[in-house]
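All protein chains but one are shown in place.
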Amino acid sequence: MTTLRPDAGTAGVTRSAAGTRGETGGRPTVVGTPARRREDDRLLRGRGRFVADLRLPGQAQAVFVRSTEPHALLRAVDVSAARGDRRAVAVLSAADFPGGPPLLPSASGPVPGLPTAQPALATDRVRYVGEPVAVVVAADRYAAEDLADLVRVDYAPLPVVADLDAALRPGAPTLHPRAADQPGGPPGTPARGDDGAARDDSAGRGSAPGWGDNVEQVVRAVRGDVTAALAAAPLTFSVRLSIARQAGAPMETRGVVADWDRAAGRLTVWTPTQIPHGMRDAVAAALGLPADAVRVVLPDVGGAFGTKMQPYPEEFVVAWLSRLLGRPVGWVEDRAEHTVATVHGRDQHHDVEVGHDASGRILAIRDRMASDIGAYSFTNAAVEAIATPAAVPGLYRVPAYAAESLAVFTNKTPAGPFRGVGAAPATFVMERIVDLVAAQVGVDPAEVRLRNLIGPDELPYGPRTTLHLTQGSMPWPPHDSGDYPGLLRRALDLVGYRDLRREQAQRRASDPAGPLFGVGLGMFVEPSGDGKPELARLRVDEYGVVEVAAGLAPSGQGHETMLAQIVADELRIPLDDVVVRLGDTDRLRWGAGTMASRSAAVGGGAVRLAARALVERAVPVAARLLGVPASAVALTEHGFGRTDGTGAALDWASVAQAAGPTTGTGELAAEAEFRPAGIPFGYGVHVSVVEVDPGTGVVTALRHRAFDDCGTVLNPMMLAGQVHGGIGFAIGNALFEELPYTDDGFPLAGAAGYPLPTVSSMPADVWVAHAQAPAPPAAGRGGGDVKGAGEGGVIGGTAAIANAVADALAHRPGPPPARTPARTPAGTGAGGTLAFPSLPGIVGPEAVTRIPLTPPEVLRLLRAQPSPATGVPAAYPANTPDRRHAPNPGLSRG
Amino acid sequence: MSEHPVEVTVNGTRHRLDVPARLSLADLLREHLGLTGTHLGCEQGRCGSCTVLLSGEPVRGCLVLAVQADGAEVTTVEGVAADGTLDRVQSALREHHGLQCGFCTPGIVLTLRHLLDLPAPPGRDDLVAALDGHLCRCTGYVNILRAAESLIGPAPSERS
Partner (left out) sequence: MKPAPFDYRSPATLDDVVTALAEQPGARVLAGGQSLLPALARRALRPPLLVDLRAVPGLDRIDRTSQATLFIGARVTQRQIERDHALAGECPLLAETIRRVGHPQTRTRGTLVGGLAHADPAAELPALLVALDGVVHARGPRGDRRIGADAFYLGPGRTALAPDEVAVAVEIPSATTTPSPAVPTGTPGDAGGGTDDTGDLAVGGACVEVAPRATVALCGALATVARRADGTVAAARIALFGVAARPVRARRAERAVLDGGPLDPALIALLTREDLDAARAADAELPDGEGGTNGASGTNGAAGAGADGGDYCREVAGELVHRAIDRALVAAR
């Protein structure tokens, strides 16, 4: 454990300006300093170029006709009136694609070639409101929307599967029935002849039920013998924890401009994506083109957060249209479309059984979870279902653990990743479990954490969990390094945790009718990257300017600045001599992209390696120019010189000019791949302080503290910005973000309706600090000891806020109000196809078990009768076998 | 539907155009005048990205018809740093890292610019009330507010 660096406001950042972090050879390093962003100037002047800003000569605009039904057979798609309009450039439905519209990839599906993949335009059946059915093209968006109004779609509604419980109920209607089960003939995917063989195959899903149900796949995570451990645990309880359907909701919606160059036989696609190379390959496949016939170029991207991490139907169709029409075609999603056409996330139930002892040590957890993945095996639809199960135990020991995770189809917009995918719901579940255990045994939640955290001497921890996917099993990567209890202790000290508890007691005593004051903790690990490699390429031009290309695709994080800082230090050149150009697939052979908190840890590593390779390329050239052996050449802050310090200095420009013949490439350039040997785990703790209005259930977040360890800090200003943004997500995710649907499958969110936080939703007092405990320089880490930090804010923050609300409610004074009907206990509810034999010790209806904690939800909790044990710290009776399953008479009631 | 003549002064330059009645001021700026710094995030008046100054007052560019702007003066983000150097609102946002993806930023620049131009200096509550009219998904607003506060005087003594 090293020092925490409080970053209290920008003043603090400014004070730690260049030079404070260490110097090499007299030159201050820029890594570790709050270098101002090179992206900002153009963005502040309105000169950013986003996809909606592109207007190529002759560019037409597309608008999609979308399903207004959640589930229906398509009787007819009549485009004749639209085609007859003189303003129509083109109007297409699925019938206009020879061989059918391209299918979306199903990268997260259980097996390749799924019949549950989505066609880019609906063929004979629609499965969610918002599904693209037809496309119209006109000179501008106004006219195109007029034409879209003219397309007539005749729907024959089918029974709707509106949520997890409905989808899993025995006899539920199925979204993707087997041909034999299909009412009125075979399922309508005539375009997918090649996939026909897969249709009657259920083997792909392991032991899961056949295609006759709504389960796309089942994922399991196993650590130890959970059945035995639960049976042996002195105390147990069970609870259902849920997270609503939520979304990444970037300020910029999606969009694409495609330009087919008929002469060159080549397509250029401008689109805000996190995966330029992946998009290139997907579009090429969809159009039947070789990959090098497609170039993807990244414009400025107005936020992505995972929503732009996969191809969508619109990119395929717009690219197709451009080739068909021989002119540029653009499409920009509007906000009303965005809420139904861009992936959703979360939307999980967890039926959890917990075994622990009287001191609060957690001995076993079984989690039967289900994730609503929406209507199709969309590209990454099951990613939350796959990424959650193994992540639940987090940074706690939990000797025995088992999870079964169902990816479930419903008639909703397909799911996909957004910030904190898997980790955020897993952490909410685990952190609630820890607090429930604390309440059961009457020990402070901070102390219970200390009793369960993996100790520094136990790291690296694992691999202990095995993840079983349909096509194989893999160990969950081990946690690499850190000091979890040390960070928690420091954080508790810095926030004055004891003082907060004192303040809470005082408030309760002095103003029993006033706002309820709560303090919550949220601890998390943040896996940095998904193990995928990344590529970087550096080139020096004849003026000595270093151009950096990498597979990363920024969407506001500041990669242009961060990568330049790394390169400037490695090459010992001024920041201004580095130019970062990302997101052009013609500049780099391949790239993975920006996701999973990997850009600094993995992308930065690749750039660092490429910089070192560049030096290796340059040294022989410099040696030749200096007339000394390569071993006598040193890299200096002026370029190159002799190691003995004598003689002339050579600048980078001179070396670059002389490099051609030597390197054989005609330029001084180097490329490097970084293949991470493992996954670095950032970690941290968030402390949230909230007030709950007992009369209305409104939660006000008062203070928020974040402490994390993400290894070496590259740019403290930008790092704090990432954490702040994550806390913003956490406020929304924990308190009000939700995409509600009616019971019959219609989205309720209005045109501008997804409820994002505003400035006054935020705690007035936000404070972020970083422990720089450098990750051990493990092999293959690219010489960096950087861990990711883009997601920790939402992962830890959401749990901390939820726990703070729970804490406030648990500390409510006075007699409870009139009893309201108890919430259905876990696993026994109507439609409880997830039902399992619940252990006694049902958590009471007043416990926080679902986010977001909207005023109605909190009011419901306030009006529920608390269990007598809640908030009453009391020594628990000795573990006697006969009481094993009834730890607390109050808690086992109902 | 006939076209309507509109005369509007944008960032000091007068323009005369014939526009359809349904054209929004934001689309007039973006599509007809090439001023794409005015971003459309929701077209429902909620997100604030399209905020411009109309006769000196902040408005949603998506909630004003071009015909309603006839005879008015409009300032867009492109008109803020007219002399080439960043305006102090822009500088404060840069110094305090008050932007990430930058999509919402132009609207925020104009809202803050307007507040600073009011006869009475704004207080912190005024800043919060005005910034509540802007959605940002990147920053958690923390540094936007710090940047705004830096413009109205010394920061509160200690942010613990």
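Order as written gives the chain letters A and B; numbering starts at 1 within each chain.
FYI, a contact is a pair of C-beta atoms (placed from the backbone, for glycine too) under 8 Å apart; a residue touches a chain by one contact, two chains touch by 3 or more.
In this text the structure is predicted, and so the values were computed from the model without any measurement.
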item	value
Touched by the hidden chain, restricted to displayed chains	A, B
Residue of A:Gly84, A:Pro290 or A:Gly695 in touch with the missing chain, whole complex considered	A:Gly695
Listed residues A:Pro299, A:Pro755 or A:Gly844, member touching the removed chain	A:Pro755
Omitted-chain contact residue, chosen from A:Arg66, A:Arg127, A:Arg141 or A:Arg705	A:Arg141
Candidates B:Leu28, B:Leu65 or B:Leu151 - the one touching the absent chain	B:Leu65
Missing-chain contacts mapped onto chain B	1-2, 4, 20-22, 24, 27, 43-46, 48, 51, 54, 57-60, 62-65, 67-68, 111, 129-130, 132-133
Absent chain, residues of chain A that touch it	141-142, 145-146, 149, 334-336, 695-699, 735-736, 738-740, 748-753, 755-761, 854-856, 859
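As a convention for this text, only the chains that are shown with their structure count from here on.
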item	value
Centre-to-centre distance between chain B and chain A (centres being mean Cα positions), rounded to whole Å	30
Residue ranges of chain A in contact with chain B within the complex	8-11, 13-14, 34, 36-37, 39-50, 52-53, 140, 142, 248-253, 300-303, 305, 334-335, 555-558, 717-718, 720-721, 724-729, 731, 750-752, 756-760, 762, 765-767, 793
Partner chain A, residues of chain B touching it in the complex	20, 22-23, 30-31, 35-47, 49, 76-78, 80-81, 86, 90, 93-97, 99-106, 109, 128, 131-132, 134-146, 150, 155, 158-160
